[in-house]
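Only one protein chain is missing; all other protein chains are in place.
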Amino acid sequence: MEIKYIIDTLFALFAMTLIIFMVPGFAMLEAGLVRTKNVTAVLTVNVMIYAVASLAFMLIGYSLAFGSWDNDGMSKWAAFLFQMAFVGKTINIMSGGVSERARIIPLIFFTVIMAAIIYPLVVNVTWGANFLAGTALDISSMHDLAGCTVIHSTGAWALLAAILIIGPRRRRYGKDGKVRVIPASNIPLVVLGALLLWIGWFGFNGGSVGSISSKENADLVALTIMNTNTAGLAGAVIVALMMYLKYKKFDITMILNGALGGLVSVTAGADIFDMYAPIYIGAIGGVIVVYGVALFDKLKLDDPVGALSVHLLNGIWGTIAVALFASDISLWAQIKGILVVGIFAFTSSYVVIYVLNKFSPFRANDEEQLEGLDIEECGVEAYPEFKRTI
Amino acid sequence: MEIKYIIDTLFALFAMTLIIFMVPGFAMLEAGLVRTKNVTAVLTVNVMIYAVASLAFMLIGYSLAFGSWDNDGMSKWAAFLFQMAFVGKTINIMSGGVSERARIIPLIFFTVIMAAIIYPLVVNVTWGANFLAGTALDISSMHDLAGCTVIHSTGAWALLAAILIIGPRRRRYGKDGKVRVIPASNIPLVVLGALLLWIGWFGFNGGSVGSISSKENADLVALTIMNTNTAGLAGAVIVALMMYLKYKKFDITMILNGALGGLVSVTAGADIFDMYAPIYIGAIGGVIVVYGVALFDKLKLDDPVGALSVHLLNGIWGTIAVALFASDISLWAQIKGILVVGIFAFTSSYVVIYVLNKFSPFRANDEEQLEGLDIEECGVEAYPEFKRTI
Amino acid sequence: MEIKYIIDTLFALFAMTLIIFMVPGFAMLEAGLVRTKNVTAVLTVNVMIYAVASLAFMLIGYSLAFGSWDNDGMSKWAAFLFQMAFVGKTINIMSGGVSERARIIPLIFFTVIMAAIIYPLVVNVTWGANFLAGTALDISSMHDLAGCTVIHSTGAWALLAAILIIGPRRRRYGKDGKVRVIPASNIPLVVLGALLLWIGWFGFNGGSVGSISSKENADLVALTIMNTNTAGLAGAVIVALMMYLKYKKFDITMILNGALGGLVSVTAGADIFDMYAPIYIGAIGGVIVVYGVALFDKLKLDDPVGALSVHLLNGIWGTIAVALFASDISLWAQIKGILVVGIFAFTSSYVVIYVLNKFSPFRANDEEQLEGLDIEECGVEAYPEFKRTI
Amino acid sequence: MKKIEAIIKPFKLEDVKEALVEAGIEGMTVSEVKGYGRQQGHSELYRGAEYIVEFIPKVKIEIVVSSDEYANKAIEAIKENAKTGKIGDGKIFVSDISKTIRIRTDEEDEEAL
Amino acid sequence: MKKIEAIIKPFKLEDVKEALVEAGIEGMTVSEVKGYGRQQGHSELYRGAEYIVEFIPKVKIEIVVSSDEYANKAIEAIKENAKTGKIGDGKIFVSDISKTIRIRTDEEDEEAL
Partner (left out) sequence: MKKIEAIIKPFKLEDVKEALVEAGIEGMTVSEVKGYGRQQGHSELYRGAEYIVEFIPKVKIEIVVSSDEYANKAIEAIKENAKTGKIGDGKIFVSDISKTIRIRTDEEDEEAL
């Protein structure tokens, strides 16, 4: 047994490390997607989320989620680290979607509450101690391998609440209802960030199998990583095709969102799909992103990085897909899980953000947005020596 | 035996992950080496190659190469993932060398054929099922640990075919025969990319040992990684010296090419060299790059990233070096392998590119090249807010 | 026993790989912190340090440090690779702090001597063969898990010597004693670099436990990584707070230095602290950085990346902290270790740099600094197509 | 012919451009410049130290027009649309141009505009 | 003295510069500007949405010459070498300069050029 303990500890540390690559992953992706005047601010937010969320989770959230630090299968420190690597992601999803207008201080307050309470409660009723066990709201039979609902939807529900309260960026939607396109400022960073996220996903989903120390589990982990990758591939390919058919051009910003959508969509069931299902699931995930981005813009829900489409719509789709593409999974259990988590995550986030907003307004005013959050919030320009074009 | 299965699965997943870091590695390297107006296009090509080649290899190529998915030593999914991580590299080598002028659509078509057929056939006769077994063309006795010939030369032969058909970039060679130097646009990206490739090489070569689950294999894997690294070091150092002697300056773009040349040159035999041989092999690899780059420019073979020198010349040199620096390796077997693979890879690529080129021309015309492929092919500028200098 | 050998070899290779990510980590961090005209030069220095230091350590330093290449617990090649991954860091610390004015050639000479002799001697008397054993200077009872003193202080003492000899950057300190602030040129690279260093630290400290192949060691490794991470979190949070209280702004360049300071400060004892101690240790480390940066500027010791505060002050603090926060560690043993290493590292570096400086002056003259080291030393502009602002 | 050079706040460019087009000005050349004047620069941070950025980003618009009438139209359009009422709104300078050529057609003066 | 300002397509700069040097013009100052005129901007994409980039990169060349003769030479060199015949080739503007100084030597006017 000792050898299993050792190998699973090593495996968890390996998986954890891959997930931590998502910290620069998110940071680079978002730094590339926003305008140069808001780059330092989003980077600062990303660093602060990692720092604050991880500490809050260590001090409060982890116990709340799992009831205890004990672990038989591997070092409890490794088990913690693996779980800790997740928590910031929920908040990254939220912060990315309100970037270019949300101030740092209230985001940090929200990070504390999300990492210490909201997310741990979601984990509690799904993967953790489950205080709802035995009640009508028990959703522990939902199959959600690595957080399609638990992480991606949770973060994106918080984002939806935040967008509703904070509103769109200055001049994003014209008086005449026209949508003003605000392009990404640094495409290499976008690509680097997306690819680091992609690699991190191997640890995210593979590590969520929880153990590699038996022949079956070794197969399961490898299959999970393969399926994860496949869905990302399919998401990228389908969106490339859609872009080419529409514009005769390959819009890389959308293609990468398609890949990420594919990756989210396979996250709930990567361990129990056969090797072909992820092609369909990921491709549908990609299509969802393309229509989702347009839809949210029509609804004037301003989301600079496309997080609502990538994480919310695909978080839902991916959780449902498990019931459609894997056997022995109850569609109802999946939907119930989506609903319970969704209602809880959205409502609690809405209330928290609403209240925080009274004390420490999230929204930078028009003048601050015009100047850029970098100077207002950080005092540090991202590229001070580079001449900006108009 | 179960424990060996588990450890080798974990090891393959670790090695595979390192190789996947070569996806951002190639992407950043090439994005840094091309002009700002072609950055999005090369990034898009890199992402599409990963997506399309991996899917094609999964659906067709892998079976063609190995005859079956079965695997006793480790999870078959892990074995597949490890092999899948290789396939895109061959095409990256080719696409990098025709960047700044090759259109995306025909590159994608070529990617499908390369990943589904050409590369799998090369693998088949070297590491795989070997349909040439017993014939006069049997080259399975060539020692090529991690693809000096199988991957690097194959990709570079395809590149040579592509350059012959597509031609140089607009105004690269003046009417008077003068070579116009087109400098790299973003050196930090070049360095980041090269270093990510370097790290990926540990997985590439180390993982190619195939198993770490015995004392001998553990030593072999560690020695392989050490030798790989050493050759890269030697390549960098010798080129730095050469540049300093010639210009009293350290041309980092050449130094990194030297390091990559060193890494390629040790790829065939890193597992069977002693710890000193890679110093010589890598240093010679570096020297080859310096003269190679100048040579190909004299031949008017326009290769913006130096791939012919790094991958073709050093692919050949590295494969021969095994016979020179390791015992019990037949020089003739190595040369025969180089020839058979080279003739097949070059001819088949040439025919495929030639035919594709009739239907979907590879070359962006002069006006499109002037405007830059980013706007023509992707509609997305890489750095829209940064003012470009003339 | 064979299985332990295998697992520890795999573990060392994993840890080594993470440390190698610090090569791009340092490179990106420094490339982001210096002005655009010196970016290629610092990148070149970083690459040359990795190449030259690793080779010198392989050919000379490793034997000098450990007496022999033999290893029972794991593959000797893996053991070497893990140690080799350290050596460049010492010099990175030094080179970063004299960037924007130190020429490449003398830096390379110093790299050879540091990697072949100075650093190996420090290792010899702390982790290695210990030629001081039994003498009054024996410091082998200092607890320094992963090089708080052995690596960070050693490198930073060399830096202090270098700054004293080389002097500040042109016009950094006005005639009137005023300090001219020279801001970082590329914040995304700074963040990317710092986060890669952070991840590398997991391998650095975790791997320094030396073995994961027993239940106790698995726990120890996981705890070490967790503690490492926690101290980085605490350093970031405390500095963010200090910056906000002082300026109502989040200065990310300082926050990241705080995180790095926290990471250094926990490096000596991450394996023997409980899970809460690193919060205090890292937070103090962050505070030290804030005051340290200001202090060194008052002393006119010009250190563009803050290495003296991050590595020297926190190297000392972290080594002392072991005695304060862990039981059974002698404060005197720690202080003695700091002193012996400090005096040796500073004096030997000073002499070497002083002598080298006579033959090959370190300092680029004012005109060269004005033009920028990129053109003077490398002939390669980092961002030739990007228009620079005044 | 008159040349009108206006230094304005960058975010006003779009409004000004639209007003100019409406006023019948069909061509213009703009560039990013830095201004120094009464408007105070802001302070920035680097590793815990503050410093002042004195030069403020502005946009310069250059328009050559064939007649005083157009010049006045252009000036009016700029004045109305670049104004925020806060320090730093910028300046308009008018000078004489003695000759204009359209490179494509070799047309000169009025015809070239 | 005359000042010649030419707005041209960026990729024509090298040809124009060489022609100017051949015509005996020893100095010039160039800058990157954006032009708005009859030439249409192109459309770009971002996450599946299209938008138009209206301002087109151009290069501005400024040359001060001492005599009408040189002015004409310069204008000819520019006209011939900047022309593609397609919309957007740009404009040449000529104006007067009342004084020129070479900073290095304090030379003035003709001698400073």
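When the chains are written out, they are named A, B, C, D and E in that same order, and each has its own residue count from 1.
As a working rule, a residue touches a chain if its C-beta (ideal position, glycine included) is under 8 Å from a C-beta of that chain, and two chains touch if they have at least 3 such contacts.
None of these values were measured; they are calculated from a predicted model.
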item: Chains still shown that are in contact with the chain withheld from the display; value: B, C, D, E
item: Of B:Ala133, B:Leu164 or B:Ala294, the residue in touch with the unshown chain; value: B:Ala294
item: Touching the absent chain when the full complex is considered, from B:Met22, B:Ala78, B:Leu159 or B:Ala184; value: B:Ala184
item: Given C:Leu233, C:Val322, C:Ile338 or C:Cys378, the one touching the chain that is not displayed; value: C:Cys378
item: Contacts of subunit D with the absent chain, listed as residue ranges; value: 2, 6-8, 31-38, 54-55, 58, 60, 75, 78-79, 82-96
item: Contact footprint on subunit B, counting only the chain that is left out; value: 179-184, 243, 246-247, 249, 251, 253-254, 257, 290, 293-294, 297, 306, 389-390
item: Hidden partner interface residues of subunit E, rising order; value: 3, 17, 26-31, 64, 95-104, 106, 112
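The definition used in the following text is that only the chains that are shown with their structure count from here on.
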item: Path length in steps (a step moves to a chain that is touched) from subunit B to subunit E; value: 1
item: Chain whose Cα centroid lies at the greatest distance from that of subunit A; value: E
item: Selected from A-D, A-E or C-D, interface repeating B-E by over half of its contact pairs; value: A-D
item: Same or different contact residues where subunit B meets its copy subunit A, judged by the half mark; value: different
item: Pair exhibiting more inter-chain C-beta contacts, A-D or C-D; value: C-D
item: Whole-Å gap between the CA centroids of subunit A and subunit B; value: 33
item: Where subunit B touches two or more other chains, by residue; value: 3, 7, 10, 14, 186, 192, 378-381, 383-384, 386-389
item: Set of subunit E residues in contact with two or more other chains; value: 32, 34, 44-46, 50, 55
item: Which pairs of chains touch, using the document's own definition; value: A-B, A-C, A-D, A-E, B-C, B-E, C-D, D-E
